[in-house]
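Removed: one protein chain of the complex. Kept in place: all other protein chains.
The first chain written gets the first letter, and so on, giving A and B; residue counts start at 1 in each chain.
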Amino acid sequence: MHADTMPSPALPLLDVRNLCVSFPSGGRLIPIVENVSFTLAEQEILGLVGESGSGKSVTAMALMGLIDSPGVVITGSALFRGQELVGLPQKQLRRLRGRQIAMIFQDPMTAFTPVYTIGWQIDEQIRAHEKLSRKQARARTVQLLGEMGVPDPARTADRYPHQLSGGLRQRAMIAMALSCNPALLIADEPTTALDVTVQAQILDLIRNLRTSHGSSVLLITHDMGVVAETCDATLVLYSGRVAETGPTADVFARPGHPYTTALLASIPPLYGARPDRLPAIAGAPPAPLHRPAGCAFGPRCQFVHTPCLAAPPPALFAVGPSQAAACVLPAEGTPLPPRLTEGAVVTAPVSSQPPAQFSSPEAQS
Amino acid sequence: MITALLRRLGQTVFVLFGISALVFMVFFATPGADPTARIAGRNASPQTMEKVRKEYGFDRPLPVQYATMMKKLFITQDLASYVDRGELVVPEIARAAPVTVSLVCGAAVIWVVVSIAMGTVAAALKGTWIDRSLMMLGLVGISMPVFWLGQVTNLVTQSRYHDTWLFSWVPGLGYVPLTENPWGWFKALVIPWVVLAVMFIGIYSRVLRADLVALSGEDFMRTARAKGLSPTRVLLRHGLRTSLVTFVSLFGLDFAQLVGGGALLTEVVFGLPGVGRLTYQALTNLDLPLIMATVMYSAVFVVLANAVVDSVYLLLDPRVRDAR
């Protein structure tokens, strides 16, 4: 079995290089995700941040091999434990899906098939990958539901999705994703559709997975607060391209990309006087079809100048030991100043209260 | 669950009353001519007219007429045909019913099996030429008048190619009771079954395909794929099972309507002495009591069958089960 052969610690669990996903539209290929690269170590939580339409979900779906619209072109490389995922035949991908790589989705309301019980659906996944009897599978299901903090798991397993609350459903969803002990869990906005208090509980659950189940997590979100609370490393996407990447603490303390700075500035400060109005980023992200030749953020950037506008878009430039930003400023020797006010937030123990939703850039667009 | 069923029962009773009133109005309260003359038939003698007027209470107000009619239809069951010299109508319908039921049940089996297969295959192969040709085939099926298709089939199987090996087994038009000769019953009905099923195959396969294609964009289908299930299993266990909810409710309606006399044209073309052909004969004789009785009985049957379908629906869809 794949999971038993422990890879050398040097080898990352997931190594994505220059992933590009293009959809055909009106006779042309529109790049939705362009040259995205990142690595994810064992038991690491990586946050994939961006506005809606920035290509976060498409990246995740591409890794899972779940994009099957006709004419889609996926290039680049995604090595999962040394195995290439891009271009892998569906049959082999299927063996990975649910077993090695599992996924949980944004809306737990619609993510379960409405006509089967929760337990039946979790059993189905277990039995799809392991030779277990119905009884054994159900026993594992009940145990998993219990571990995920579902009260009275045996009875809950016999209930239909519509009979459960959103939080319970998301717990069941996570239980289902974890049912085969996957090495990688992709969580696509797992808390967006939930109440704030339930959000915090679910995030706690996800944070603890690496110790309880040894899973790495690729957390997709548009909420900087969720990232600050949960993720070891952060990858900021803007309009299908990587804007900045690095350890969460570094990115929050010394953002290297004006977009990251702007995102962070739109979070209300925890300490000191509250500003009357939170700064917003003027304008809207470009449609993939009208993406500028140079830096995609250029038209909205307060530091925009001539080198930003020319093609090709700025490459990633190292701004720290393991931090890089796709911006011309650090390369020109005029990096952005570190953020003074927010340093306290990152170094201080993270509060369990996630920042309110209106801090997300989406709320302002 | 109990309150849901009770509410459904109340609704059914209401619809039953409404429908009987509607049919009654159509036959006896249409502005214009005197219903007496219609019932008595063409060129009836004044004595007959007077007898009819008394029997149905046409000299009394409408509600009394309605009550009289309902009594004659369902309680005393002594509604008689005047054109056909006093033949009792209700037993006649009872004799014809098994033929109609045989015809519709066989057709229903064919159309359900074929349309599920066609719809599922088309949805699985969405966008390919197989999908397109299957759906075009379905559209052609919907576009053919069933009586014409029956005639053409008769032309082919009874006359033009009857002497070839392909159709030499086809018996002459007519019905053979199942209890008398099961094989003869089957042979007599198999072609009417197929002809009657053609249109429904078209409708159902297209509805099912559209439903499955729409479902394939749903979140739970993505979840099922992310679980590592095979495409076949995703399509059948998750997609098809969910679509069946709509499919069954549609099926119940159509099945009930067909048994209730909707298969009239097929019965006429193939000479099957069912309820539909009874209606047709009454039509040619202008035998009003008989037509009204068949329409009334079929409407009642459809309403009752719908109530049954709704109960099945409760079993199939857990969401509906809880919602009411």
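To be clear about the criterion, contacts are C-beta pairs under 8 Å (C-beta built on N, C-alpha and C of every residue); 3 or more make two chains touch, one makes a residue touch a chain.
As a working rule, contacts and distances are computed from a predicted model.
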{"item": "From \"ABC transporter oligopeptide permease OppC\", \"Magnesium chelatase\", \"Cell division protein FtsW, lipid II flippase\" or \"Methylmalonyl-CoA mutase\", the hidden chain's UniProt protein name", "value": "\"ABC transporter oligopeptide permease OppC\""}
{"item": "Contact set of the excluded chain (shown chains only)", "value": "B"}
{"item": "Identified contact with the non-displayed chain, of B:Val195, B:Leu208, B:Leu272 or B:Val303", "value": "B:Val303"}
{"item": "Absent-chain contact - pick from B:Ala94, B:Val113, B:Ile130 or B:Leu155", "value": "B:Leu155"}
{"item": "Omitted-chain contact residue, chosen from B:Thr3, B:Ser45, B:Thr76 or B:Ser143", "value": "B:Ser143"}
{"item": "Among B:Val13, B:Val26 or B:Ala67, the residue in touch with the chain that has been omitted", "value": "B:Val26"}
{"item": "Positions on subunit B contacted by the hidden chain, ascending", "value": "14-15, 18-19, 22-23, 26-27, 30-33, 37-38, 139-140, 142-145, 147-149, 151-152, 154-155, 158-159, 210, 214, 257-258, 260-262, 264-265, 268, 279-280, 283-284, 286, 288, 291-292, 294-295, 298-299, 302-303, 306"}
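By our rule, only the chains that are shown with their structure count from here on.
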{"item": "Whole-Å gap between the CA centroids of subunit A and subunit B", "value": "54"}
{"item": "Complex contacts: residues of subunit B adjacent to subunit A", "value": "127, 218-220, 222-231, 233, 237-238, 241-242, 245, 316-319, 322"}
{"item": "List of subunit A residues in touch with subunit B within their complex", "value": "64, 66, 70, 90, 94-99, 102-103, 105, 107, 110-116, 124-125, 128-129, 160, 162-163, 173, 176"}
